[in-house]
Structures are given as C-alpha cells and as structure tokens.
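One structure follows; several queries about it will come next.
Only one protein chain is missing from this complex, and each of the others stays in its spot.
After this line comes chain A, so read on.
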Amino acid sequence: MASSSGNDDDLTIPRAAINKMIKETLPNVRVANDARELVVNCCTEFIHLISSEANEICNKSEKKTISPEHVIQALESLGFGSYISEVKEVLQECKTVALKRRKASSRLENLGIPEEELLRQQQELFAKVKKKNKRNLPNLSLLFYP
C-alpha cells in the first residue's frame, strides 16, 4: 500500500494492479500473499532501474527530457531487449491515437458555421428566452401570491 506520508521512497505500484496482472498471466493459480508483495516490490525496482538507466542515456544525449528512445535503449542495455517489440506497439498506438484526435478536432472546426453566425444564433436564442419569460411572469406571480 502506498504511504500517505508523502515519502517518495515508499511509493510502489498499487497492489491491486499487480494482483490483476498476476491473475491474467496465471489464471487459476493460487499465489501466496508474501509472493504478491514481492512482485509489487520487484516491479517498483524494475521501474527505478530502467528509468535510472534511461536518465543516464538521456543526459549523455544532451536532451533534457527522457524520450521513448531512451527507455528503449535502457531496456536493451539492461538485458530486456526482448520487451522492445511489444513496447514499440504502445508507441505506435500513442501516435495513432494522437493523429485521430488531431483529425477529429480539425473536422469539428470545419463544420462550416463561422463564429459570428454562432454568436448571432446565440443572441437570438437569448432574446427568445427573454420574451418567453416576460409572458410567463404574471403566471408565476400567481403561484407566489395566491
């Protein structure tokens, strides 16, 4: 369980997420609680290991932000090269989703109604509502002063 004291060193991946992954990887297998706990800690250590290596690679590259490429190189240099092809699928998915979003938002912009027209329509609607309210007011006052 993550510490609520704010101490960064107590941060781990939530147990529930690990349990879910274990269950999906080993369905119908019982796993002792202390084994689960160890997996949580190992996962956390793994993240520290890779990010630390990626950070070093990043520093050497004179860039300020750790990029996916740095992570990939870190995986390779630490012996986890077999993860790279699947990890690259995530990158591809990110780019596809980002591209879809850009296309979708530009489609919305191009619906064809310019802003001035939208404003005019809005003013019309407000005017209509005002008129409607004026007609209704006498009825409302009957409610309050029977």
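What we mean here is this: contacts are C-beta pairs under 8 Å (C-beta built on N, C-alpha and C of every residue); 3 or more make two chains touch, one makes a residue touch a chain; residues count from 1.
Keep in mind that, in the parts below, contacts and distances are computed from a predicted model.
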Absent chain [UniProt protein name; select from "Pyruvate dehydrogenase E1 component subunit alpha", "DNA polymerase epsilon subunit 4", "Cell cycle control protein" or "beta-fructofuranosidase"]: "DNA polymerase epsilon subunit 4"
Contacts of chain A with the absent chain, listed as residue ranges: 2, 8-9, 11-14, 17-18, 20-22, 24-26, 29-32, 34-35, 38-39, 41-52, 54-55, 63-72, 75, 78-80, 83, 86-91, 93-103, 106-107, 109-110
